[in-house]
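My structure is below; once you've seen it, I'll send some questions.
What you see is the complex with one protein chain gone and the rest in place.
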Amino acid sequence: MFTKFLALLKKDLLLEARSKTVLSSMLIYALLVLTIYGAALSQTADNFDILQVSSGLLWALIVFTSLIGLNKTFSHEGEAGALYALLLAPFEKSLVFLSKLCANFIFLVLLEVIVVPLFYFFFLQTSSLSVQSVLLILPLLLGNVGIAGVGTLLASITQRSKSGDILLAILLVPLIFPLLLACVSASAAVIIGSAELMEGFMRSCGIAFSYDAIMLAASYALYEFVLRP
Amino acid sequence: MTEFAVEAYSLTKKYGARSAVKDLDLVLEQGKKLAILGANGAGKSSLMRMLATLERPSSGSLSILGKDAYKESDLLLQDIAYVSHQSQLYLELSAQENLELFAKLYSIDNALERIDELLEKTQLSYRRHELIKHYSQGMKQRLAIAKAFLHKPKLLLLDEPYAGLDPQGVAVLNALIAELDEGVSIILISHSPEASYDFADELLMLQEGEKVLYESSSQLSKEEFLDRYKQAIFDESWAL
Amino acid sequence: MDPLLLEAYSTVISAVPFVVGAYILIWVALAVFVGASYIKARRIQKELDALKSSLEHLKEDRSKRA
Partner (left out) sequence: MKTKLLSSNKLVLAVVCIALLLILLDIFMAFFISPLVRGARLSEPVIIVGQMVANKLLFSQKIFYLHVPVALSSFIALLFTAVFSIRYLIKRDPLDDMRAYSCTEIALVFVLATMASGILWTRFEWGSWWVWEPRLTTYFILTLMVLAYFVLRLNIEDADREASFAAVFGILAFINVPISFFVTRIVPSSIHPVIFRTDSGLSSSMLIPFIAGMIGCLLLSFVLYKLRISLKKSDFELQQVKEEFESLYKKRLKEKRVVGDK
């Protein structure tokens, strides 16, 4: 069982390593969004406190870029009908869900390893960031798990419909909204970094964690009804 | 040994209002070979996909190797192989990687020898580490056939296997089929009546989803079969 | 009008349009929904009857000639 999961995950990572479709398109898209942010913030006055807004901007960037990546979750399966090969193989189809989830999670993390420093480089250099901002990693990871989890399930639904990408967006955004609220609040608390906000930080992360737990359990349970002939 | 490879009673498949397969009764004994013929759109591929448990029958009953095709499909998958027009492979992976992945998914124990053996037989071993996307259509088809034989299926479903196959591929496919032990039943879709007659024990002709001919080749002379085939195809072309 | 009374009811007057508006909107939504359903129902019924009659017509025609 676990070896099959590893085989599937290895396949997904190998495919991406070779074709690089997902990561490259996500990175390019993220850069474009950053340039748009540049234009958007160009008129702000000097005393404009970017810290208040940066958490929201960062998460908007992550969600939209993740949509680009999630849409390509099954692109390799679609090329030569490999999806049917998976459907016909005798194994627990939710393993496909888990392997795709981990693959998408890894891609999101790789994306953020590049994009978050870039975000700092473009917008936050002037403002004094507290030392706690390194804690930003926690909401980022929790957010990635949630987005990858629900996103993979929805991508399995939309990958075979005709207007796939917009359909994935409209299905994902409302479902992801509570997670987004929690992550933005946690990230804001850390970026602004005032002491009394730390208590709020832990609570938001707790909320994000429980959201991930509930939604991933539901997605895992429902997956066998999604990936079927 | 279950006696019947396939048992279908009033099998129907509807796409919205249009029914691709209508009230089809079909019984195929284990180890027998069945050829399915008919014009395009006669429902051959829909029937094949239902046999491969890839699609759910709208009504009627279908049991394969003694198990219900839809409810117990996951028990059946180990014994079924389906070769379709698409090669069902990952283009960005090499032949070796593809077969290794599916060997794991089909939990085949002596995977590497089995893969070597099959690559030998399909004369692909010299290009086993090359990405499939550089393969010719014939080579992809041969690899798809290798993948189908990987887990020694009891029921082999071939959707126009000879279409788009280079002569080398035809020889490879025939050799592999010849090597199969008797217990394996084969269902094949084909457009050449002569080859189907010689190959199959039973012949099924579909027209607009309905059975117009279902005989075993022993009870039907070749000429008469070819006549009825032309007649059905003539009907078909007129109606379109 | 005693100024105090006026103050007490001050929000009431300005609130009336919103309250009335809200109620009307609710009923408009329901009405549109029921209306659309009935139109669709009638269309289906009409099509159904037309098809059924031509079906009967076809059946007698076949039975006559069989």
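Which chain is which? They are A, B and C, in the order written, and residues in each are numbered from 1.
We adopt the following convention: a contact is a pair of C-beta atoms (placed from the backbone, for glycine too) under 8 Å apart; a residue touches a chain by one contact, two chains touch by 3 or more.
The structure presented is a predicted model; accordingly, all values stated were derived computationally and were not measured.
*Asks:* With touch defined as in the header, list the contact partners of the absent chain among those displayed.
*Replies:* A, B, C
*Asks:* Would you write out the residues of chain B that touch the absent chain, in ascending order?
*Replies:* 14-19, 22, 56, 208, 235, 238-239
*Asks:* Please output the residues of chain C touching the missing chain, sorted low to high.
*Replies:* Contact residues on chain C toward the absent chain are 2, 4-5, 7-12, 14-16, 18-19, 21-23, 25-26, 29-30, 33-34, 37, 40-41, 44-45, 47-48, 51-52, 54-55, 58-59, 61-62, 65.
*Asks:* At which residues does chain A meet the chain that is not included here?
*Replies:* Within chain A, the residues that touch the unshown chain are 52, 150, 153-154, 157-158, 160-163, 167, 170-171, 173-175, 177-178, 181-182, 185, 188-189, 192, 194, 197, 199-200, 203-204, 207, 211, 214-215, 218-219, 222, 225-226, 228.
By definition in this document, only the chains that are shown with their structure count from here on.
*Asks:* Assign the assembly's chain-to-chain touch graph to one of these shapes: line, ring, star, complete, other.
*Replies:* The chain contacts form none of line, ring, star or complete graph.
*Asks:* Using mean CA coordinates as chain centres, what's the chain A-chain C distance in Å?
*Replies:* 42
*Asks:* With chain centres taken as the means of their Cα atoms, state the distance from chain B to chain C in Å.
*Replies:* 53
*Asks:* Tell me, which parts of chain A touch chain B in their complex?
*Replies:* Residue positions touching the partner: 3-4, 7-8, 11, 14-15, 18-19, 76, 79-82, 84-91, 229.
*Asks:* For chain B, which residues count as touching chain A in their complex?
*Replies:* Against chain A, chain B makes touches at 49, 52-56, 74, 77-78, 80, 82, 84, 86-93, 97, 100-102, 104-107, 131-132, 140, 147.
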